[in-house]
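Let me begin by presenting the structure, written as structure tokens, before commenting on it.
Removed from the display is one protein chain of the complex; every other protein chain stays in position.
Letters A, B, C, D and E mark the chains as written, and numbering starts fresh at 1 in each.
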């Protein structure tokens, strides 16, 4: 794995000389994650998973984007949101730079629900415009499966994890110093009947910003979750590399 | 100082409850800095200076933007550039979030020459639109003065420092592990007679991407530089706070 | 059900006088559907399903949009594509008009895969901007379930139906005169291993534009499919109406 | 004439194989037309005229756009308006698709006053950008002449026909079932002295949305009007085809 | 008449204190006008007519815009063109400033065919957005009538005057020193059969850029033309002032 941030341009010249590399971009957010997890939870998780992916692929790990589209949490202090257009522009510009530089593929590891649409949009616009280098956006493949396996507490909604046992476990594995176990509190907000059907703000739904129960979280579970998502991500990337004739 | 990334929303709720806080945003870039400095040099420097400022002000330190507008270095491998419109949009969106949340001032610590125009533009557009919370963009105030004091090697051009003694000193102070002293090489590219008068690509001007001589760099000089820029930045912010009636 | 196109403004004045109505917008496309189905297949299907929904809800049926984002089929003659930005703008403008006029909800019945992102984007942008009237985008809920029940031929890929037994059945039910049974031909194009993972053009994948086997299609199956999707759509809308406090 | 909506891609492949075809696009609107005519009056009229043109030319008839720029009628319930930018984008995208596909000319048959500017703008932008396939926008050539011939009631203003004898006659010819003769009412709103000089909303000018007198309308007059506008349109297209060296 | 350019802000304060003033903006172009007329012909004519109007109304005369949308003449050296979007933006920004400052009406005196669409578009967008101060765009009302009266040479096409007897007469009246009688040459380019029906470049149509015959031009005719257009413009503005309840 090459960490782009700490590499020099001569390092990268050598990397590129041995063939078109793969790039992995963690795209996070700065949004509330309950009283016990830091605002950059999504970024740290995306970074950890991206790092695992880049290691597995011997790819170039890009620096993280630490902000995302998270208007739905704006009512919680400390949340800072980019618009969907800005998220799409960041992804599009980075992809254009890498395409021009000769990379083979950009894998975006998305850590924030609100980034899904704009990142897919950026990928779609480039594809429609006839790009050379494709963009593959991954939204934690396998997360629900591994969640079903390791979770002891119920889901707040099928597949919904926000400041819950899963996210807290991942943060205990990645960055235990930023987790506040003394503030662990379970909340299962009543969700509107059409939750997930259309864009809705999370903020009015609960008191604490927690959607689930962090109390059963452990670092071991977090490692298991990350490992599984990395494995599933590598499988997805493998499919794309075969699709591109690179495997 | 409050580091926003590792704070929780409840931490920030308490911060906001005690009055409108100040925010400090490091805005970096991912661009070539010679064979001996990492691609994220601008980000790390902006971050170090922003941290010093945030400490001095008891302000909220925002996570860094690790990409900037650096098309002029695009020919050097590993450089990844955002467009001017994207840089301006990022700054504008973050300012809008902080304004809505009740912050008193956003200080942007800019670490990349190419970000100057778009960051100023974002500040100007918000001012023209009648913002409540102003944006103050700082471009390392005092850097040339302290450079004149500590530098043993000549400037590549008045005020131009790129991968030279000054930047290398700062990186030795901030992140010595990413500096490659064995690759130190001096280069004083012949500059076009109108250098600095109009937008021009740096890439064709030299071989190594170095504009100066890193060989006399020391961590001690780096600390001196950073301390001076922080002090000058605090003085500038102090002026703005008085201008806003906050001091 | 009120069909907006053939109503007068005085009819609509009376409708609005009895409370905020619901609106249903079919959003189609003009794209290849094999040698045996017409280019407006997506529009006719969306229209039929939207009509069923509007009947079930006593809602206002809007005229169809007969073009969509279908760049991936552009290589097949007769395909005419709008950009993602144009699709999003159409949806956003119509929603803004209905919001201003006092409608309670806009349900968009999307008939084209390529419209998913831009329609969701339009809904998201309005939500983030604090709309009064929400937009609910439906992508044929229940289609895969009913497909699993009625299909005699295999799927070209899980959930993929394009000019296959399902679409042909629906068209036999809706508009038999535009179906050419004498041209029925089965094709199961080899799909790239990452099919569905990222935006990709359909055009290079097959010869005929068919993804499946239209030969077992019947109008009876088509009616069953449509009825099921309508029922599932009504259930989804019901959830949103409860979410909005309207049921 | 080839009706694109009900054709298949293989049909269109054959059409294109015999030389660059002409395309005819009806562009309508969804706006009030008094108590007696349906909201889609403009679309149906544009469609009828476009069909006559396509027949006369053996051209490809495109599906109609059933929405237009009609902000000036927004105060009448049931009116749904696109912005000028969206109207221009739709026309530009469709033209780009047809240009890429090898069409010789796109004729836009505009049925709504508010679409004139944006459609002309779309045509102009393509021309200025050096298009291959031109766009010809027609606004019912000859309508005033034939109106002068057939009308028994006075014009509400020179050349102004909205829900009057002319439009009602056309609708009696095209779609009698959607016309409500029992609601026929004449209204000659007092027009501002600068009517037609600058963009102004129609809505405040009258009570009923009628500008004239529908009572003398007949289907026979409607057929006469349509036939005349089709003939004049064909003459205009003939001039453009000669201009392009295609006749 | 108040000439804004040479007034001071205190002059304008006094003007505004005596009630909402009218503003007159000449919008020209920089485009070829044959070998005998200067490139700024459209600007000087618009300025002369605007001055006449402003005198007649005791209005505020704004400084001229000396560039316009004239892509169709770009092949003639010295022509400099703005895009339609830029022309519309200039007009929209100026209107917004005057609206905020309390003006009653902005009259735009357009001197260039290519500005018609974008200026009307700017006016329309403001009207649709619910402006307070309207924009009235005038395209030399009465020019054809007076042309029919004074012209001794034939029109190059009905209503078409470019570097011909009419324009040359106006320039002899306005700015004789910039007219080159020794280069007078008549040219009647063969026009395409659909001339004026759709956007087309002028450049390929003739050799000299002249469309008509400048030889019979006189300053006296020019004064007559200008006086007539001013009178007709004042009549049009009078209608709008009555429409606004200001007369």
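Just so we're on the same page, contacts are C-beta pairs under 8 Å (C-beta built on N, C-alpha and C of every residue); 3 or more make two chains touch, one makes a residue touch a chain.
In this text, all values refer to a predicted model and were calculated from it rather than measured experimentally.
Q: Given the contact rule set out at the top, which of the displayed chains would the hidden chain touch in the full complex?
A: Displayed chains contacted by the hidden chain, ordered by label: B, E.
Q: Of the residues B:80, B:136 or B:210, which one touches the chain left out of the display?
A: Checking the options B:80, B:136 or B:210, the one contacting the hidden chain is B:136.
Q: One chain isn't shown here. Among B:117, B:144, B:157 or B:203, which residue touches it?
A: B:117
Q: Just the residue numbers, please: which parts of chain E touch the chain that's not shown?
A: So the residues of chain E touching the missing chain come out as 4-13, 15-16, 30, 32-40, 43, 62-67, 74, 76-83, 85-86, 89-90, 93-94, 97-98, 100-101, 178, 180, 183, 209.
Q: For chain B, which positions touch the chain that isn't shown here?
A: Against the left-out chain, chain B lists 71-72, 83-84, 117-118, 120-121, 123-125, 127-128, 134-137, 192-195, 197-201, 236, 238-240, 242-243.
By our rule, only the chains that are shown with their structure count from here on.
Q: If each hop has to land on a touching chain, what is the smallest number of hops from chain B to chain D?
A: The least step count works out to 3.
Q: Tell me which of A-B, A-C or C-D has the interface of D-E again, with more than half the contact pairs shared?
A: A-C
Q: Residue numbers at the chain A-chain B interface: does the shared fraction exceed half, giving same, or fall under half, giving different?
A: Same: when the shared numbers are divided by all numbers used, the fraction is over half.
Q: Quick one: superpose chain B on chain C by CA and send over the rotation angle as a multiple of 5°.
A: Rounded to the nearest 5 degrees, it is 120.
Q: Can you check how far apart chain C and chain D are, centre to centre, with Cα atoms defining each centre and the answer in Å?
A: 27
Q: On a C-alpha centroid basis, what's the spacing between chain A and chain D, in Å?
A: 49
Q: Pull out every residue in chain D that's touching 2 or more other chains.
A: Those would be 83.
Q: Taking touching chains as linked, do they make an open path (line), a single closed cycle (ring), a hub with spokes (star), an all-linked set (complete), or other?
A: Here the contact pattern is a line, an open path with two ends.
Q: Every touching chain pair, please?
A: Taking the chains two at a time, the touching pairs are A-B, A-C, C-D, D-E.
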